[in-house]
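Sharing a structure, written as structure tokens. Questions coming.
The other protein chains are all here in position, but one chain of the complex has been omitted.
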Amino acid sequence: MQKVGFIGLGAMGAPMARSLHRAGFDLRVWNRSRARSAEFERDGIPVADDAAAVAADRDAVIIMVSDPSALAAVLGGVLQGLPEGGTVINMSTVSHAATLAALKAVQAHGGYFVDAPVSGTVKPAQDGSLVILAGAGAEVLGRVQPLLDAMGKKTIHCGAPGQGTRMKLVINLMLGGMLALLAEGLNLGERGGLAPERLLEAVGDGPLGAPLYSVKGRMMLEGRFDKQFPLDLLFKDMELLLQEAAGHGLPLYVSAAVREVVCAACGAGYGDEDMAALYKLPVRP
Amino acid sequence: MQKVGFIGLGAMGAPMARSLHRAGFDLRVWNRSRARSAEFERDGIPVADDAAAVAADRDAVIIMVSDPSALAAVLGGVLQGLPEGGTVINMSTVSHAATLAALKAVQAHGGYFVDAPVSGTVKPAQDGSLVILAGAGAEVLGRVQPLLDAMGKKTIHCGAPGQGTRMKLVINLMLGGMLALLAEGLNLGERGGLAPERLLEAVGDGPLGAPLYSVKGRMMLEGRFDKQFPLDLLFKDMELLLQEAAGHGLPLYVSAAVREVVCAACGAGYGDEDMAALYKLPVRP
Amino acid sequence: MQKVGFIGLGAMGAPMARSLHRAGFDLRVWNRSRARSAEFERDGIPVADDAAAVAADRDAVIIMVSDPSALAAVLGGVLQGLPEGGTVINMSTVSHAATLAALKAVQAHGGYFVDAPVSGTVKPAQDGSLVILAGAGAEVLGRVQPLLDAMGKKTIHCGAPGQGTRMKLVINLMLGGMLALLAEGLNLGERGGLAPERLLEAVGDGPLGAPLYSVKGRMMLEGRFDKQFPLDLLFKDMELLLQEAAGHGLPLYVSAAVREVVCAACGAGYGDEDMAALYKLPVRP
Partner (left out) sequence: MQKVGFIGLGAMGAPMARSLHRAGFDLRVWNRSRARSAEFERDGIPVADDAAAVAADRDAVIIMVSDPSALAAVLGGVLQGLPEGGTVINMSTVSHAATLAALKAVQAHGGYFVDAPVSGTVKPAQDGSLVILAGAGAEVLGRVQPLLDAMGKKTIHCGAPGQGTRMKLVINLMLGGMLALLAEGLNLGERGGLAPERLLEAVGDGPLGAPLYSVKGRMMLEGRFDKQFPLDLLFKDMELLLQEAAGHGLPLYVSAAVREVVCAACGAGYGDEDMAALYKLPVRP
């Protein structure tokens, strides 16, 4: 059985680490703020003292942190501890540039790198039913597949290292657009006297029926905008992709309009709220 | 058992009429071009000679034709034949103005009017699993519900007559936007080296996974653009709703960008192809 | 000297009629509300009792009213009075469809039609320095040129009847866009600490320096939004042209975004204010 280190025991990381433990892997965990490791310790799961210690003698180390700077910070420690030929699996969603920087650092150390951000949020993390978007060489992916299988229901091999992250960002670009469309549809419907509940029902029962729409639509109607994916992060992801598209000379007329709408929502003070807050944007009469 | 007339035996109408027949209703049908009635005649289903005849002595007449002018044309005949107190159920998707004109004509005749466009295409029409978006008074809807239940798996009561059509148009506005987003996502992904099949898979397995995306995505990748819902009709629907939104002083920044993209696709000669042809739009290097 | 009838003595029409009088033409005027003719009467200029009377025995009748319905209303009377072979010169800005309808009515009467909307507002109307955008056959235009020369500094022959109006609408489309750009530039500059007066100065002294920017820029900074060209009329003109562009399959990505911004301004309650009110749109912190 592979020996695994796990870094980042937040809302997503904790249940993912639990899944690995349940699946019988030799697991050691670490979290930057100690409090979150307590319940792992209580349950007999070894807790390391720092990033280097969590990586020592491990076949693979999984990182699930919140942003590029946290990734860079823990990666330094990991590379001090990780044996040569070990594998770093970054499951955090970061920019493409940050992913390539991590890849380079790991390779310089003589290790292997997999970027494997996930599609799905807390619930599927708890159920072990995440969809994992992996960028990795085929052989390396084969070796870590059992780990990924413990956490997700499916792994999509998106290409070489870096492509998992790219896939995640393209998904987020579409996701922002879909939210903006839902907000426009709901607002237009309401002006014309359609009950928003009925609109959500019609969307959900027909060909447009994405799970996203039922979850976010309900939040919109209930006026709950506690963040799961806040607007200012969505804006950053969109910005990155519009710049990349520009590098290809590819106009994205629709996504560019979505970017401005998200910008307006951030300017209206909703940047730290969930992206469902796009619904609040239009001036109400 | 209610006596029903059915007008419009096209790709959608024919299987819907069959569903009514199977459910045991006393059915009489008519189609403007005679050819399409032949197989109904062969199967012993009475075929009328004109719109007035199909409506004579019926409790309700269902109309499923392709555009507002066809609706207006058959409605005149229907009102000559329909007994006072009969109900006209228009299931064709037409503009809101055409719906209100039909409503007025039917009411002037002393009849009841239901607008009941459907969400879903040929396959659910054949399975009797359409979602029906009904605009009707509650009592009238109650009376025709058994008919609708024979054709669809669910009826969403959208409000007074006219609101079913409005709902359908809002759905189509979002649908056009979702298609445009998919085209942008696929094109951007491909420029960055993502296999489009993997992108569709990642979309389909996650929160964005609408049935629309798997159906239209496959058409895009296979280069099949035979029309189910052609771009020029999509353009007309979007135009109608953007005008309505303007009447409310409601800006729809994203949908307005979609409108231009659809316009460009029509200008590029894809107006008579399926809306999946949006994928072909960006200049390929 | 040609005998001329003039209909519409508003802010634009009155000084234009004065210019014709000063130039020595045999002038007769009429205005729907009598009050406005009083000072013409006082100055010895014949005032007719109705549209037919103003047109009787005239070589040409000039119409300068505010909208298509006013045009249609007075045109009926004019055609009752106008001798066969007379010319109707519509200088009001109306839709292309209204222009073509007027053309048809005049031709059916055996008359000639010129559409000649103007570029410029009250000041150039008073100075006789308007730019006139004429749609007319070459011979007809030659005949009425002396009249136009009395009112404007220049006539641009845009093509056959109808093309003057088309030119005016294209100008208005660009005008709306330029206003929106000025509003965006001023708002962005202010967020970055640039004094708006300095920005107007830099715009005015360089290659971007259109007269429009100095006039409207000053209104924006002084918070004066009394209408010269109100936002809801601008919206109508833009709508007409975006529909026409769509008919050509020509996407106008930028103008479509302007349309939404104008729509938002109307929705925010500025529809009856001058188009300079676009400046007020962005949510202020």
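For reference, chains read A, B and C in written order, and residue numbers begin at 1 within each chain.
In this section, a residue touches a chain if its C-beta (ideal position, glycine included) is under 8 Å from a C-beta of that chain, and two chains touch if they have at least 3 such contacts.
Since this is a predicted model, take the numbers as computed values, not measurements.
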**Message:** Given that one chain is not shown, which residue among C:R28, C:H109 or C:H157 touches it?
**Reply:** C:H157
**Item:** Selected residue (touches chain absent from view) among C:G111, C:G128 or C:P251
**Value:** C:P251
**Of C:V47, C:V261 or C:A277, the residue in touch with the unshown chain** = C:V261
**Fill in**
Missing-chain contacts on chain A, rising order, are 235, 239, 243, 245-246, 248-253, 256-257, 259-261, 263-264, 266-268, 271
**Request:** Tell me where the left-out chain touches chain C, residue by residue.
**Result:** 119-121, 131, 133, 154, 156-159, 163, 166-167, 170-171, 173-175, 177-178, 180-182, 184-185, 187-189, 191-195, 198-199, 201-203, 205-213, 215, 241, 244-245, 248-258, 260-261, 282, 285
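Definition applied: only the chains that are shown with their structure count from here on.
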**Rigid-body rotation angle, chain B and chain A, from Cα fit (steps of 5°)** = 180
**Request:** For the copies chain B and chain C, give the interface type as same if over half of its residue numbers appear on both sides, and as different if under half do.
**Result:** same
**Message:** Centroid from C-alpha atoms only, then distance chain A to chain C, rounded to Å. What do you get?
**Reply:** 56
**Request:** Name the residues of chain C that each touch 2 or more other chains.
**Result:** 253, 257, 264, 267-268
